[in-house]
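Shown next, in structure tokens, is the structure this report addresses.
One chain of protein is taken out of this complex; the other chains stay put.
Every chain is named by a letter (A, B and C) in the order it is written, and numbering of its residues begins at 1.
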């Protein structure tokens, strides 16, 4: 089962950070209640509440990102509402219609390096209400953003605040997908803390799957009971883990002694080294990204050549002779692999 | 985090069998593709195919039982069809409407100690087609059964064959929920093997969550490509695990050297000891069950007294002065706890 | 296109009462706004509000019964709730899963000649909330009844009041399907007026299709804005009629000079004549019904013989040699046809 080829194709190729496995092993035979009603989960929730400065937050642990988005968006929308998202958002493209399966339209909007703009959201909501036929249309009922975005870019605190203000002024909730949150938090360019997110969003999740856990996403809803009966909604979506403690134990570990951000820093640091080396060698970046995803333009010959030694993620064909490839680092990226990659490039 | 009180309240109170944790630790830093496209999953599938004598089977790993039922039932039904199930079936009662969320009616039928009867299924299907108004009704599109049932009872091979015959004669698929399959397979009274199930069902799942794994259910579809695009359907249901290897590694371990059945036997053996002791002490059983769930009738005083020392599962109120309580054993049940329980009873 | 055979098979075999056609012809070339925003609809709503003593009621006109039930039930339930209904209710049996298509479970309960009992509803709701696992179950979110029922029986005012009290005590809305309301209102045994229904229900519809209109059902929601954005929900369900005026004109006519109840009386009077004659001739009734549906027991030979001369509705097979057949009268039933039927019987 050895995998000799170098791989930078995604940030979920390994299991979990060893400390997480240790915690699972240590607690393995402790008997607990199921469905997240255990003490490990309670402890993890307390630590997350503190990290986010949201003392009254309801917190639920789900297993994966698409599941979390589909469950939360269905939970937050009324049946006749849709969710505003960038046309490049994960829910717009890569969730196999999970939002529509729940009966809701994704109101896709233009993106700027993967980000929505507050002004566009305001304009979308205004257009809806000013349209004489709006009763025949899908009502914008919430906003979905991701931090970092699917393009590896970051909302600045100003941008996030503007979006939050537009949402609050229009009385529609703001939901943030933090699948790769650790890499945002650890990024020098980032000025948005968990506390900011806790203050500016109505619901968000802190990603575990791509940030050192085996799996698991921690949903944070700053206002207690903002979404009544969410437990049942989670169950109805098939998203309730019997042994909820598994998420509890993992997030307890991630949010002890700063492990979550430490893991993020590893991903960021290795990305920075690779990015600098690429720049020095004259590679062209398709998008400027400060996080753990790097998008480079390669001509077909170079791409083919590289593919013999290293797996990268295919992003898109740029033109007849060039493609965009993604290099993803993570908490698990090894120095030796970074060095090998740089040699190859 | 010590839990001093004895607990027999369910079969998912611990983590996983230590061998499973070992496998996860050993393989932790191996890099693999996501979404179940890894070598561990391939190996696990091969072993399950062999165990079920279904060489062409499509196999998918999902995370939990409700998720698996909701996804598979939606995948197997056309939009205008419903699923026949016992009124006591898990999908009828305890899945928070997950089947209806997918747009399908559960056609609830009478149960006999938790089991459906072939003749009732035949009659349901006949009634539908003979009804002059059947075009205005929900068409029975598949049959859902569980082995063991929610009541801990078992279908005999004859019963299962009869149901399968009715299904095939009427051209509707048979789906079997094996959340606690290990305890059926390990039960002396049982005469239904995985091979039988592979031959008689159109789809079924082998439960991991309650049978020694951290989580995970292995869906087996004996005929290749019987459900086209199931991968996408799983994704659409939020049921696709990013690190699919986690299920692969766990089922690989469970299906190596007979571990799965060995774990089942532990649950059955401890249940037998408790059952015999209960019988000797004159306790009344609410249902005769040969598997790892025992249902006893207690008067309120006894129930209250016991509850101070041991957690049992509340099943139902029988009359003004009596309740039915469930004792569940599992792969993790300790001899010392069994002895303590027997002393208490 | 002559139909020489006598038919009592249903109450929607003709077009509309001639006065309704006259109204449609007279107003045909008047230009109005669409979607029910016209003056005819406004006038009809005003008359219905008065008839029901619900001055603040929101009123919407939909086209047919299944559509109305599916739309209203989806509009009144939260995503995780189900609707309590008799197992014989139209939504339980004859709507092809339209409620489940909207994502909701029909919580089917025992019936008494087609009726629900207040005590059973109370018990269902209590059982849910007392069940330790209720968070894993479908929450009872509203109650569906029909007046007259699918069996032609009537709730008395006392029965309706009891059900309403249970609903209000438990804070779940009561919805009444009045597809054949005219025949209830015109029935001597009936003591439930539109005003009673307006006072005791949270939403209900007054049926047009089976009571003299070409089509159309008038939904009445006594409390203004009780269901926000219902217009959009109706549109989303494909239930918004472009020329909403057609319903407006029809209900305007039905609720002018007591036409609606007059049409009901025709159906009731002819049913009474047939019922009396059947009793005199010694026929056995399968159910005692005071409205426009009569259910008689026939042996197979008699049923076959009759079927050569008159179409009746097949209801169910009673035993090996007997069937239950339905005789339905309506606003359109002719005296001569009643006489011919009596001769035949």
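Here is the rule we use: a contact is a pair of C-beta atoms (placed from the backbone, for glycine too) under 8 Å apart; a residue touches a chain by one contact, two chains touch by 3 or more.
Quantities reported herein were computed from a predicted structural model and do not represent experimental measurements.
Colleague: Among A:103, A:152 or A:222, exactly one should touch the missing chain; which is it?
Modeller: Going through A:103, A:152 or A:222 one by one, A:103 is the residue touching the chain not shown.
Colleague: Out of C:108, C:164, C:190 or C:232, which is the one that touches the chain we can't see?
Modeller: C:232
Colleague: In the whole complex, not just what's shown, which of C:36, C:97, C:114 or C:222 touches the removed chain?
Modeller: Touches the omitted chain: C:97.
Colleague: For review purposes, identify every residue of chain B that touches the missing chain, sorted by number.
Modeller: Per the touch rule, chain B residues meeting the hidden chain are 74-75, 78-80, 103, 135-137, 139, 229, 231-233, 235-236, 240.
Colleague: If the hidden chain were put back, which residues of chain C would touch it?
Modeller: Given the touch definition above, chain C has residues 1-3, 7, 10, 12-16, 18, 21, 24-25, 27-34, 39-40, 63-71, 95-98, 101-102, 209-210, 214-215, 232-233, 235-243, 245-246, 332 touching the missing chain.
Colleague: Which chain A residues touch the hidden chain?
Modeller: 79-80, 82, 93-97, 100-101, 103-106, 108, 132-133, 135-138, 314
In this text, only the chains that are shown with their structure count from here on.
Colleague: Indicate whether more than half of the residue numbers at the chain A-chain C interface occur in both copies; give same if so and different if not.
Modeller: Comparing the two copies, chain A and chain C contact each other through largely the same residue numbers, since over half are shared.
Colleague: Name the chain whose C-alpha centroid is most distant from the C-alpha centroid of chain C.
Modeller: That would be chain A.
Colleague: Find the geometric centre of each of chain A and chain B from their Cα atoms only, then give the gap between the two centres in Å, rounded to an integer.
Modeller: Between these chains, centre-to-centre, one finds 33 Å.
Colleague: Which integer distance in Å separates the CA centroid of chain B from that of chain C?
Modeller: Those two chain centres are 42 Å apart.
Colleague: What is the distance, in whole Å, between the centres of chain A and chain C, each centre taken as the mean of its C-alpha atoms?
Modeller: Chain centroid spacing, chain A to chain C, equals 50 Å.
Colleague: Would you mind listing the residues of chain A that make contact with two or more other chains?
Modeller: Residues 232-233, 235-236, 240 of chain A touch two or more partner chains.
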